[in-house]
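All protein chains of the complex are present and in place, except for one that has been dropped.
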Amino acid sequence: MTDTFPTIYSITEDEIDLNDLLAKITLTSTGAAAIFTGMVRGITSRGAAHETEYLEYESYVPMAEAKMKQVADEIREKWAVVEGIAIVQRIGKLYPKTPTVLIACTAAHRDTGVFDAARYGIDRLKEIVPVWKKEVGPGGQEWVEGDYIPKPGE
Amino acid sequence: MTDTFPTIYSITEDEIDLNDLLAKITLTSTGAAAIFTGMVRGITSRGAAHETEYLEYESYVPMAEAKMKQVADEIREKWAVVEGIAIVQRIGKLYPKTPTVLIACTAAHRDTGVFDAARYGIDRLKEIVPVWKKEVGPGGQEWVEGDYIPKPGE
Amino acid sequence: MNHIKLLFFATIRDRVGMKSLELDIPTDLTILQLKEKIGVDYPNLKESMKSVLITINREYAFDEAVIPLNAEIALFPPVSGG
Partner (left out) sequence: MNHIKLLFFATIRDRVGMKSLELDIPTDLTILQLKEKIGVDYPNLKESMKSVLITINREYAFDEAVIPLNAEIALFPPVSGG
């Protein structure tokens, strides 16, 4: 089974360990990995500038993990060259500079769309994976509003 | 000095620690990181299919580090939104599945060109940073041939 | 009758003041009818029902869908993870 392409997807309260996740999606045939991580911003300048003390993430866990699997399946459908995929969302109370989400895709070579695959993964996660965050700052607390309405079949 | 944008560039014989490097280029204003890593392939299918036992990397270290700094400067010139940059090349005898190189760029948001910046970084590293690798496999050993000829001023 | 479980998340949970609820509904009730019922039973949620996302057994569901037996229904605002 060593050549089965690994797919990791999870909602976790633990720290996101990039070294460990990368190792788990690296095969003997792998030569390139594109990884995206998102972190809690303490200071936001774009749009309504504000400060953040922490974010409180919650998730509808079993559905979120199923939708992460769906995102991975969509990636494989679009980029058949992708070998390993890891999609991890951390939840709970997360402070500035903390990585909150990771999408990583591996492939034999870097010019195979592996960067686009990772980019697609984070964009899709933010559309269909049921996770929400409440922002807590000097001015009080507020749920961050998403704006994507899934279509039938998504 | 907490808001100075960090730039890390190094040739190293040590393991590449993604968690540590990411933390070093994450600022309070950072919300996104695009990371590329390359690994030693044990099996290559594209082109002349072959197996690799290990790669032996060497570098003209002081020039390589200066050129890595230049790659980082070029990234900042093209993507002013980039906050932190890490460029690390590992050298020595490296076995399949081992990460050999890392390029990471951080920014406030993911739609700022931060993926393109990381992609540009690895492409440029492979053009101008003086590092070479010898491939050792069942059929003997052979230097991997680059093909980029730097232009004056590069 | 159909015994279903409702789950509430984020703003919806805050407004209704509970995480989940089990209730009996008529068989063949649609999502649209369920939203109307919730708007009546929980006036705090009436406004939210206009933009709420709804899932049936962990798949996104839409107004015309008929609620299956013993369904797990979740109500939440557009997602904002990452």
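Here the chain labels run A, B and C in written order, and each chain numbers its own residues starting at 1.
In the analysis below, a contact is a pair of C-beta atoms (placed from the backbone, for glycine too) under 8 Å apart; a residue touches a chain by one contact, two chains touch by 3 or more.
No experiment lies behind these values; they were computed from the predicted model shown.
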Specify the shown partners of the omitted chain in the complete complex.
-> B
Filtering B:Tyr9, B:Tyr57, B:Trp79 or B:Phe115 for touch with the omitted chain leaves B:Tyr57
In the full complex, chain B touches the hidden chain through residues 38, 57-60, 62-64, 66, 89, 100-101, 122, 125-134, 143-152, 154
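Here is the rule we use: only the chains that are shown with their structure count from here on.
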Min distance from chain CA centroid to global CA centroid: chain A
When the centre of a chain is set as the mean of its C-alpha atoms, what distance in Å lies between chain A and chain B?
-> 23
Centre-of-Cα separation between chain C and chain A, whole angstrom | 26
If you average the CA atoms of chain B and of chain C, how far apart do the two points sit, in angstrom?
-> 49
Residue numbers of chain B (touch at least two other chains) = none
